[in-house]
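Left out: one protein chain. Kept in place: all the others.
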């Protein structure tokens, strides 16, 4: 069982920068600009497109597909399903961000349909969202993890990530104060990040875009997911150092700055990545 | 007749920070990211959702609903009407931002339908928009108040705010160089702000989100509306001090910074709030 090393992650980052993978997003209109900018900052190339009639054409030129249900509607849900199936047929990795799963029947049904009809490479969400996917009682309140769902701590998170990974045959990433990434056999934890990240919108969505960029450059999806999550965490730390005292607006800008400056050296020095 | 004091406003701000009210937005795609970030910066928690099939579920977990018709379409108008009715049934305050009312028949009819079918807690707009709501001849040109509509000055604004407040049994907030907030009996003016605020997009929308956050933490909607408007004005001033000389991009970022740093002390020192 090969381990995920910082070297392998740094190697994927180099390949993102060299190959500029085109990452197709069907995503929400709240954080879509941040997702595009973070994809460019890490070295990828974003394309956002959601009309069902161009899903086949767009998917056919992309290296990864990110599906984010943050502001889903009936039209875009059908586009997500179609794009996901086209991506599967072409062996293009699909990253699912089930924003707010647990908070409404529409989100729950959409998450279920996507998981039934589309093979997912990486699912990334907060604890409440992934608990919903695990079929556990979740108390999703809005788009942030609920306090109730955080009570089990890391041990419960690791167990939940493994269950979901094994059932869906995918990599699961639960992001929070401690990030947990698992393919069901190997599980990693990441301790990077800043509490300020929950005080701006889009850090979860941006993390999924980074995972998408890494998955577009490597078929080792565990390492790719870890790379995306680690990059986001380190960027959050660096941004907090530089701009945390100035306020939320400066902090948000500094995250994009940090992602664009990220390299193997910074990753090596900053990473608090461990096998669980 | 109880007066609105800076202490009562500072108290509501503290409650926003402590209780993190979930504020549901059905809003335009131009400034939606700013609305989400300003809601987080003041201490609330934003959720944006607009598919009619999840309106009941989402409204049921929220503390306030902000309806903003900036980029309305036939689909989202029906969602706004449904969400508004669900909010009324649950006694959740509804904040209406009638962006561009007066500029097109679609906006006029939508505003009329919303006011007929939904009980509004606070309506916030510029002079042209609120004049349209008042049934006065309005010369709305786009999404900014027209010069013609500003000619009557503060006296006309106060009269208009009162008429709308009494007719709709709501709080009316007209924002501009001088902000006017009235419940029909009590009327407040706020002299905070900066002329730079009209040189970036979204200050009106963000103000409505702040009003939504305050209304999610207090059922004194006059004080809550004043709190949201005052916070926006003071943030504009602080941002102009820090970043006004650098340009519009820096100014915009500094507004979010200022909102995230706001507290009772800053409110007390800066506020230019008066009873009219």
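Letters A and B mark the chains in the order given here, with residues in each chain numbered from 1 onward.
Here is the rule we go by: a contact is a pair of C-beta atoms (placed from the backbone, for glycine too) under 8 Å apart; a residue touches a chain by one contact, two chains touch by 3 or more.
Treat the numbers as computed from the prediction; the structure is a model and nothing was measured.
Annotation: of B:21, B:46, B:84 or B:100, B:100 touches the absent chain (contact as defined above). Looking at chain A, the residues touching the absent chain are 22, 29, 32-33, 36-37, 40-41, 45-51, 53-54, 57-58, 61-62, 75, 252-261.
Considering the complete assembly, chain B touches the hidden chain via residues 28-31, 33-34, 70-74, 100, 103-107, 141-144, 199-202, 246-250, 252-253.
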